[in-house]
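Working notes, beginning with the structure itself.
Note that one protein chain is taken out, while the other chains of the complex remain in position.
The chains carry the letters A, B and C, assigned in the order they are written, with residues numbered from 1 in each.
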Amino acid sequence: MLVVMQRGASKQEIGDVEREIVQMGYQPHPIYGVERTVIGAIGDERGKARLQALDTLPGVEQVIPILKPYKLAGRELRKDKTHIDAGRGVVFGGKKIPVIAGPCSVEGLDQICLSAQVVKDAGATVLRGGAYKPRTSPYSFQGLAEEGLKMLAEARNRTGLLVDTEVMKESAVELVGQYSDILQIGARNMQNFDLLKSVGQLRKPILLKRGLANTVSEWLMSAEYIMAQGNMQVILCERGIRTFETATRNTLDLNAIPVLKHETHLPVVVDPSHGTGHWEYVEDMALAAIAAGADGLMIEVHPNPHEAWSDGSQSLTPERFARLMEKARKVAAAVGREI
Amino acid sequence: MLVVMQRGASKQEIGDVEREIVQMGYQPHPIYGVERTVIGAIGDERGKARLQALDTLPGVEQVIPILKPYKLAGRELRKDKTHIDAGRGVVFGGKKIPVIAGPCSVEGLDQICLSAQVVKDAGATVLRGGAYKPRTSPYSFQGLAEEGLKMLAEARNRTGLLVDTEVMKESAVELVGQYSDILQIGARNMQNFDLLKSVGQLRKPILLKRGLANTVSEWLMSAEYIMAQGNMQVILCERGIRTFETATRNTLDLNAIPVLKHETHLPVVVDPSHGTGHWEYVEDMALAAIAAGADGLMIEVHPNPHEAWSDGSQSLTPERFARLMEKARKVAAAVGREI
Amino acid sequence: MLVVMQRGASKQEIGDVEREIVQMGYQPHPIYGVERTVIGAIGDERGKARLQALDTLPGVEQVIPILKPYKLAGRELRKDKTHIDAGRGVVFGGKKIPVIAGPCSVEGLDQICLSAQVVKDAGATVLRGGAYKPRTSPYSFQGLAEEGLKMLAEARNRTGLLVDTEVMKESAVELVGQYSDILQIGARNMQNFDLLKSVGQLRKPILLKRGLANTVSEWLMSAEYIMAQGNMQVILCERGIRTFETATRNTLDLNAIPVLKHETHLPVVVDPSHGTGHWEYVEDMALAAIAAGADGLMIEVHPNPHEAWSDGSQSLTPERFARLMEKARKVAAAVGREI
Partner (left out) sequence: MLVVMQRGASKQEIGDVEREIVQMGYQPHPIYGVERTVIGAIGDERGKARLQALDTLPGVEQVIPILKPYKLAGRELRKDKTHIDAGRGVVFGGKKIPVIAGPCSVEGLDQICLSAQVVKDAGATVLRGGAYKPRTSPYSFQGLAEEGLKMLAEARNRTGLLVDTEVMKESAVELVGQYSDILQIGARNMQNFDLLKSVGQLRKPILLKRGLANTVSEWLMSAEYIMAQGNMQVILCERGIRTFETATRNTLDLNAIPVLKHETHLPVVVDPSHGTGHWEYVEDMALAAIAAGADGLMIEVHPNPHEAWSDGSQSLTPERFARLMEKARKVAAAVGREI
């Protein structure tokens, strides 16, 4: 932590800050510059955040943190990328890039089984489908709940695909964990800290979506919540952030891929369906994600998008998905990966 | 719902859209313009959101919703502003403007009781203080939990203030409801829909903070979640949104006040402490909020801000808070209100 | 400038950074912390920005600037607020708050003279009106150009109001300067640096609008461009920034008022018409601006808003403007100011 004093701060003020730092258990180390003094606070990193409040003392201009706040999720802990084995040979973080695909919502047994078959035929290895749906309106379809989970399990039995589905509340973690191979935390719950702690106690992979207005740093802190409970199997999923642009539903932030490579050892999956909100843009952004180094894709596919109960506008038809997969294989090969 | 066809859409395509609208239970009404055709879909508003997926049909340019999605929270339902009586004569939405004040976190019995006394002396009528804290880092202080709730209750007994405190998870709603007069839903939980449904079953006022990246429309939909369960006592709280600007921690969006007056009958409280993140800016923005028509203020006050366990940088000293209140009374009088 | 080394940076890398700092003419001052080393660079502030590129050296984590980049515009230069005298007793930055009002565009002599009369009657002292209009579309009305300037001058003659109008290009600075008392730089030109230098050579007040996506710090740097040419009469004008919110055309950022008070001695005017984009919200935000400490208001008023050639949706009728002024006087009095 570095405390930058105001230009013209008095010796008294500088002395007071140094004394306060000592009292908080740290060792002050001042640099007397031409225009102003900067005081480093050296000591144990735990609890350093409290030093931030030194900026309420007279003569202090600002307090600057210099350390990454995440530990378990950080690159400094682990230089190699983590491989997360979700079962049946599906590994996130390795050379092979798994593709998660399926409809926004589970709408019925036929719909989910048909979806599973078409995405499997095109090369996906994980089926997605929501049984619990976080909807902006209380009057929108909220998901089939446990019935939906059972349908996903049946689709898994029939096809051999893994299943990824969202869990929205602590009290459902155990139930969803019984049916799903990967548990998904949605964007709106990225900072639902009690839910994060709860899935941290499972020993199944957690797919953690980035919040609509969360920085990469905050996202990694949410991963840290899960990991601090002992579950190291966190897969990050970029799904678009909120900006002023309205041509896309969200702004899919592919910059997050190289930033994450630099900051963490955890794998990152990209969801261009939610990221763009328009099926026309999904293929191009999926290819871009792979070229940028993504470790997985999540794509919405529906047998009949215009009849979908939710998010039809961003869903691909089976034919378009198959075409995307074919192109994705070529781009993956060009960057030394496989699909 | 209005379906805008592409320029040059064929008769076949226009006909297909009309047939699809009929099949979904609505009545199509086309306008044949000079450059393109627009088709209105007339009928029951429930479930109209599904019509959005018509934009995956050939020849469709875009689908435009024209109705407000909120019903119970909307101005159309109720022309007068709702008065929410929190007890002991504290009413939100009336001529008198209640002030909620206190520390970010409950740190101990002495700290919370001293805080309660100083904010009461300056004119606040509700005590704030977190017993459960949503912290970005799992290593930060997470709150005193039920011990903290008991301390808040004791501070209430000693001072006669009401208590407002945050609830972060469904399983704690009942417990927090036993201790607190007003239950607060934090910004990060604004779209934690299960939590919203849960507090919707209480019959106590809910203070619903706006999410960091949520539009006013989405915020009202979250109020609608609570109201649809039968709890009509929702107090909205603007606390700053995320923008590119870094001079303030968030961008306190006072524009939300006149927008809400136009859209809803629910009262709105403003929190300039979280909104700006710097104590130096709190007073000016509190006065501005009142001038713009806010129905309440929420202000962080700590006996010793630089020793606060959280958010010290944005907390006022008791003296500064007293000065703010004095000025706020004058501005309130100038706009026909009282504090 | 502070250079933060990576955890585990080698002695060689630390030494290389120190040598590079010396070579650039600064004196290195290292702090050896528990987890990492930080190196301060002490010396002449001019040109310190180049030190930023040290972050391309091996072992460097980040380079943090600690000084404000603005000098002439900064509070450190001048503790008191600057008073800018625009003529005929209209002063920005004093106890009295001038109000600039009028239509978006000059549409004709009758329209501008009628507008001038109604805003004067309600208490405005400066007439606004665009003769050169920056329009998003090349097919929209672009302004009456010099004819418009002449009409503004005539309105001034008839009413005794001062005139404020926008200049969009260097080659028109002299001409606009002949007709207008205050020259306005629009939001889209806030970083048109050649234009800034050009108006810096005038000795008339410049009203500098904040760019749609510019930080307060960048805004003050643009003021610095004007001041570095010798023109110290810069009036800042907050007019809304771009965010994700669509309920308002822009997000009027009143937080900028206290931030500017803290950072600069220059006066600040607020434009709630562009800031919100809807006439319904203008009055509340104008009152809020005054309560927050604004030194002036800019309000769009049109005799017949629904016939306006531009921005009719955000223009007040004369009656609504008169009502706003009446309320504004009361709020101004409540915060120790006058209108």
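By our rule, a residue touches a chain if its C-beta (ideal position, glycine included) is under 8 Å from a C-beta of that chain, and two chains touch if they have at least 3 such contacts.
What you are looking at is a predicted structure, and each value in this text was computed from that prediction instead of being measured.
S.K.: Any idea which chains on screen the missing one touches?
M.R.: A, B, C
S.K.: Who touches the missing chain here, C:29, C:128, C:209 or C:242?
M.R.: The one listed residue touching the chain not shown is C:242.
S.K.: One chain is left out of this view; which of C:88, C:135 or C:203 touches it in the full complex?
M.R.: Checking each option in C:88, C:135 or C:203, the one touching the absent chain turns out to be C:135.
S.K.: Given that one chain is not shown, which residue among C:6, C:52, C:82 or C:117 touches it?
M.R.: C:52
S.K.: Among C:18, C:181 or C:224, exactly one should touch the missing chain; which is it?
M.R.: C:224
S.K.: What residues on chain B make contact with the chain left out of this view?
M.R.: 2, 4, 7-8, 29, 31, 33-36, 38, 40, 42-45, 61-62, 64, 66-67, 76, 213, 242-244, 246
S.K.: At which residues does chain A meet the chain that is not included here?
M.R.: Against the left-out chain, chain A lists 213, 215-217, 241, 243-248, 251-259, 261-263, 275-276, 280-281, 283-285, 287-293, 327, 330-331, 333-335.
S.K.: State which residues belonging to chain C touch the missing partner chain.
M.R.: Where chain C meets the chain not shown: residues 20, 46, 49-50, 52-57, 69, 134-140, 168-171, 188-189, 191-195, 197, 211-213, 218, 221, 224-225, 228, 241-242, 279, 305-309, 312-313, 315.
Here is the rule we go by: only the chains that are shown with their structure count from here on.
S.K.: Spell out the chains that contact chain A while also contacting chain B.
M.R.: In this structure, the chains that contact chain B and also chain A are C.
S.K.: Would you identify the chain whose C-alpha centroid lies closest to the centroid of all protein C-alpha atoms displayed?
M.R.: Answer for the innermost chain: B.
S.K.: Report the chain whose CA-based centre is farthest from the CA-based centre of chain B.
M.R.: Most remote chain from chain B, centroid-wise, comes out as C.
S.K.: Using mean C-alpha positions as chain centres, tell me how far chain A is from chain B in Å, no decimals.
M.R.: Centre-to-centre distance between chain A and chain B: 26 Å.
S.K.: Out of chain C, which residues touch more than one other chain, so two or more?
M.R.: Correct list: 213, 243-244, 246.
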